[in-house]
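All protein chains but one are shown in place.
What follows is subunit A.
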Amino acid sequence: MSTPTLVKPVPPPTRQGRGGVGRTHDRWWAPWLFLAPALGIVVTFILFPFVNTLALSVTDATLLKPGHFIGVDNFVRLWDDERFRTAMTNSLLYVVCVVPVMVAAPLVLAALVNGGGRLLGFFRTAYYLPVIMSSVIVGLIWTNLLDQRGLVNEVLRWLSLVNEPVGFLSDRWLTLFSAMLVTIWSGLGYYMVIYLAAMANIDQDLYDAASVDGAGPVRRFLNVTAPGVRSTSALIGLFSSVAAFRVFGEVYVLTGGTGGLGGQNVTVTMLIQQEGTGLQAETGYAGAISVVMFVVLGGLLAGQLWYQNRGER
């Protein structure tokens, strides 16, 4: 916090530290006591499973037996697996379609709601509401809206734009695009707030100078705001692509947990869940899918770091 609150008076020590009066020396193990809970959880539940995932991916383990080393067989099998190809296509398409919207639209939104006043504050709060909702709730709300007899189809019918209800939740591509729409809907407010924080750091003089030069709101947005938040845009590009590739809840709920007719809408995370759980779970194979996911996301991250370093030099 930037403003320190009042410091509580320290009660006199009941027992002087070792060596009587004067500065105390901390015992060597004191830091480890402080670290123990956090380190214990993170090592046990993040780092160990990570190593174990790598190990699993080269075995034919199932839920019921540990499995043997089979080299890269799982990855060879992935290469020919139609379901895996579908999942990769869907998840990558998700990144390609969702990320540009997530980078651009919240910036426009932030520029519009930036400023004082109650009304703008109200809009900011309202725009943020979808962010705090679970993907299941978001999915259910949109299932109601996009259903055969949901609001969207009823409105389209009322306007006589369609005769037959549109299969937003049954058509192979429409379902995927519906899920993307839902993801965008629930993420706009989040990135808007991040942009707002970045915009607060832009020098007000730049706006004044632009105004003096006769630049209107649109010019000021394009020539001052947008360049001023460029590094934030890059970060949001990374965040939203990682999030888009990991998508699970929206697609799961919109397809009723099945991943669409014949699994046509499964994403990579859904595939991991389907292959790795249940009594027939092939944990080794699911591990291999996980490793692929890890490599893709690692690649995105490395690309971002490279881009940032290049920009700073």
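Everything that follows uses one rule, which is that a contact is a pair of C-beta atoms (placed from the backbone, for glycine too) under 8 Å apart; a residue touches a chain by one contact, two chains touch by 3 or more; residues count from 1.
Operating definition for what follows: contacts and distances are computed from a predicted model.
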Listed names "ABC-2 type transport system ATP-binding protein", "Phosphatidate cytidylyltransferase", "Carbohydrate ABC transporter permease" or "DEAD/DEAH box helicase domain-containing protein", with the criterion being the UniProt name of the chain not displayed: "Carbohydrate ABC transporter permease"
Sole contact to the chain not displayed, among A:53, A:74, A:175 or A:240: A:53
Options A:58, A:113 or A:266, residue touching the unrepresented chain: A:113
Options A:34, A:79, A:173 or A:306, residue touching the unrepresented chain: A:34
Which of A:76, A:136 or A:222 contacts the chain that the document leaves out: A:136
Residues from subunit A at the interface with the omitted partner, ascending: 1-2, 4-5, 7-8, 10-11, 13, 16-17, 21-24, 26, 28, 30-32, 34-35, 37-39, 41-50, 52-53, 56, 63, 109, 112-113, 123, 125-130, 132-137, 140-145, 147, 149-151, 154-155, 157-158, 185, 188-190, 193-194, 197-202, 216-217, 228-229, 231-232, 235, 242, 246, 248-249, 252-253, 256-257, 268-269, 272-273, 276-277, 281, 283, 286-287, 290-291, 293-294, 297, 301
